[in-house]
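Left out: one protein chain. Kept in place: all the others.
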Amino acid sequence: MTDEIYSAQFSAQFSALWPRGEKTVEIAPLAPRLDTLEGKTVAFMWDYLFRGDEIFPILEAELSAAYPNMNFIGYSTFGSTHGSNEGQIIADLPQTLADNKVDALISGMGC
Amino acid sequence: MSEAEALWVLLPTAQRASGEWIDDTLRTRADEQGMLDRLTQVAAFPRQRVEVVRGPNASGQVNEMFYRRGWTDGLPIVPPTTNRVDAMLRAGGQQRNLVLGEADPLKGVVTVEKVAINAVMAGCEDDHMPVVLAAAQALLEPEFNLRGVQTTDENVTPLLILSGSLAKRLHMNSRFGALGPGWRANAAIGRAVRLIMHNLGGGWPAAVAFAGLGQPGRYSLCLAEDEEFNPWESLREELGFAADDDVLLVQRAESVVNVTGGLDDLASVMASATSSFSRLHGGIVAVIIAPYVAKLLADEGKSKADVKAYLHANSMTTTEEFKKSWIPSRLAGQTKFPRWVRAGLEAGWVPAVEKPEDITVIVAGGDIPIPQCAYMPTWGFPSCRIAKKIETASI
Partner (left out) sequence: MLRASAAAEAAGVPSSSLVCDGFLGQGATTAVGLGLPNLPMAKVPGHVDTQTDNELRDNLTSVTVQAVIENLTAAQPAAIMIPEPGVRDVVMEGSFEEINRFFYENGWSDGLPIVPPTRAKVDAFLAFTDLPADHILGKLLPDNRHATIWNVAVNGVMAGCRPQYMPVLVALAEAMADPGYGVEHSGNTPGAETLITINGPIIKDLEFNYEQGALRDGFQANTTIGRWWRLYLRNVAGFLLHQNDKGTFGNTWRVVLAENEDVLSKIDWPPHAADFGHSRGDNVVTISRFTGGDVIASVFGQKPEDMLPYLADALISQTGWQLIFTVGMADGSYTPLLVLSPILAETMAKAGWSKDDVRQWLFDNARIPAKKFEQYITEYTNFYSGGRSMFELAQLGKANALYGESQDPDRLVPLVCDPMDIQICVSGDPGRTNAQVFSHNGILGFPTARAIRLPNDWKNKLAGAG
């Protein structure tokens, strides 16, 4: 095969299509932030990984030092966010948060 | 083979960690400021990593396109082709997808690859990459306050000083014309830093960055500390590094003020060229001592510490002069100056900076008997003097 024919074969043009798909999710607004943490109830939720059991108490201590009148609800109230019950826990979460009068949530650990 | 050029260019702009392209925010801002009649293609680009531009004159097309998209400093750029960027990455020795941080104010994700792309555009040689990487990391330190530097009304820009034998190997100028054009290392490394701030942080002048005038140092402000003309310890040794280390110093600098003369002339300029805002926020300034002056001082037995002490003690402005400056005269009683300023006001003399250690001193410039020194005021908080040791693989 001559160089010309060879290169003609390989210079065939293709119009390639995009291989991805449309992103669908509506942008939901975030919940309004708190004016201050003082006097507020903060809940911890945990996926039972990556030393959350050590990390949450440290955060609780530091936040209490900065805001003396905070109230904390531990992660055991909610159950693991990464277990087989994850779907149910999340589905129930609005009610659970309301029942516990939670003002803000700290969720961990993403590692 | 086809005669038409095809350039495979990587896009120098950034996405936030959440996936949005900063150009979409910049387009809104540019539109608000009436800039889209000049930058006609802002945010009009394929949202991908690589773009193929076909000839003829592909290089010219890339330049025009990048300019109109707002991705340049107004000067032509080197098209960041995959080959050029790959070479730059090899020289940098870091993984291309490594995330160094997010660049304020628009929080574009800074990866090693994006740094390399902008370094290529700026005209850097591959060997410059370790220095550019060190500079990029310095910008991302909280101490640098990139957000402030990008959005302030003052004309602050990063000052890059390279101390060590690497400067010679890279042909970075420390002598005649060290702050001017002609040396690729001085020009391109400084320019790469500006393009990183621009394209990854989104600090577009007049759209996001509202510096009243800006300054030419925003194209590049980069030089080397001279070794042979320096009679004292080097900058890197002062900062606690070894003599055979290569260290990049990054701090914040406003316009370079050239000073013909010696320490007294410098001190006088320091006194008057330091704004009330600078005294409000404190910070670290920079002084370049001309070789001729350095030799005279060393022959008199003066150390670098003596020089700093002298400059500090003599860069005083009188309380009367100070009261005429912008803040005291307009916001009298409303602004609380730091203790060292108030102490100075009571004593009748206010220095330019709080203490002698707040003056970075290097020796540089041409060796001529009418010595040309320089003073660079600083801006903002917190105090910033960032030293990064350069790790080079094989230079």
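Per-chain residue numbering starts at 1, and chain names A and B are given in the order in which the chains are listed.
Here, contacts are C-beta pairs under 8 Å (C-beta built on N, C-alpha and C of every residue); 3 or more make two chains touch, one makes a residue touch a chain.
Only a predicted model underlies this, so the values are computations on that prediction, with no experimental measurement involved.
Hidden chain, full complex: it touches shown chains A, B.
The chain omitted from view is touched by exactly one of B:T25, B:N118 or B:S234, namely B:T25.
Residues of subunit A that touch the chain left out of view are 10-37, 42, 45-55, 58-59, 62-63, 66, 78, 80-84, 86-87, 89-90, 93-94, 97-98, 102-111.
Residues 6, 8, 10, 16-21, 24-25, 43, 46-50, 52, 82, 95, 97, 99, 109 are the ones on subunit B that touch the missing chain.
Everything below uses one rule, namely that only the chains that are shown with their structure count from here on.
Centroids built from CA atoms put subunit B at 37 Å from subunit A.
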